[in-house]
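Rest of the complex left out; these chains stay put.
Should a chain be cited, it is by its letter among A and B, assigned in written order, with residues numbered from 1 in that chain.
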Amino acid sequence: MKKNDLETQFAELKTKVETLTKEGAENKLSMIMFSGDLDKVLAALIIASGAVAMGMDVVMFFTFWGTPILRDKGKKVGGKDLMGTMFGAMLPKGAGNLKLSKMNMGGMGTAMMKSLMKKKNVASVEEMLAVAGELGVKIYVCEMSMDLMGFTREEMIEYPNMDFCGVATFLEEAKSSKIQLFI
Amino acid sequence: MKKNDLETQFAELKTKVETLTKEGAENKLSMIMFSGDLDKVLAALIIASGAVAMGMDVVMFFTFWGTPILRDKGKKVGGKDLMGTMFGAMLPKGAGNLKLSKMNMGGMGTAMMKSLMKKKNVASVEEMLAVAGELGVKIYVCEMSMDLMGFTREEMIEYPNMDFCGVATFLEEAKSSKIQLFI
């Protein structure tokens, strides 16, 4: 092989490696918070803080039943239409108001789990959300869900790193992540 | 380093880069449609069309409760055994017949959500499935689920890019995808 040939081939290989590096997944975890159940949200937040502790970036997308978790129970928003008022009344008002996905038993199972969590020194969802904010976990809220359920930005919690987005933002983050979970 | 040594090492590196390129994930999204709930199917189809818009390939695997979504409500199939007839009667007949995973409230919540979707100009699941077909979203239906629930190919909807497969096909697609979701 001539020296010039080697140089040309070397340059080609270099480009390929750069493409691989650029397209490769980042040390990042993306989670779609769809369900909004107490147990699933708890699991997701434990995974999130564990991932940050390991040096990963963490991005959480709150959509559908996950959206009301981010409502601030202390904020009141008026001027909603009938549907918005109904959804507002029926859906949980914030992270302190979630139910178990199983064995809720009219609230008894959920109360039992919460008392158990306290006894075992497991932080509440509200506390974990605050910690996630301090740890730099990024939260995106699905604009379409907000619109569908009649939620406004004004009734959401204060969180250091929260944005409102559509599906494209989620997909961009997810496809550059090493781990993606639909929860 | 001698020139020949460099050439040998270069060839080795080239092989490694080729392996990395071949084994690397494609710009593809794989989703397992397991649950068959109106809200989850809706989310999955919004993600699917968003991914296509971003230039990704999209593959959806319908299994278990996801399978009846693809039934054509206009098609009647006879000759089923007792179990097949019972499943046929109890499971939703097509995408127009799904329920919310939460707050179904005897159908009232689902009806409310559907009227809300219409008001907010969100397409129905049936419409979104048709669009997905036009956009080139690939659909696989799990043969084992079809067999278990007594569904036949004849009662499925017309869809431009639909095949019937087993778990191996799903895994091949999933492991070459940048994003995989179990929905």
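The rule we apply is simple: a residue touches a chain if its C-beta (ideal position, glycine included) is under 8 Å from a C-beta of that chain, and two chains touch if they have at least 3 such contacts.
In this text the structure is predicted, and so the values were computed from the model without any measurement.
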item	value
Full complex stoichiometry in copies [only 2 chains shown in place]	3
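Just so it is clear, only the chains that are shown with their structure count from here on.
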item	value
Complex interface listing, chain B residues touching chain A	3, 6-7, 10, 13-14, 17, 20-21, 24-25, 27, 29, 39-40, 43, 46-47, 50-51, 53-54, 56, 101-103, 112, 116-117, 119-120, 122, 178-183
Contact footprint of chain B on chain A as seen in their complex	1, 3, 6, 9-10, 13, 16-17, 20, 23-25, 32, 34-36, 63-65, 83, 86, 90, 144, 147-148, 166-168, 170-172, 174-175, 180-182
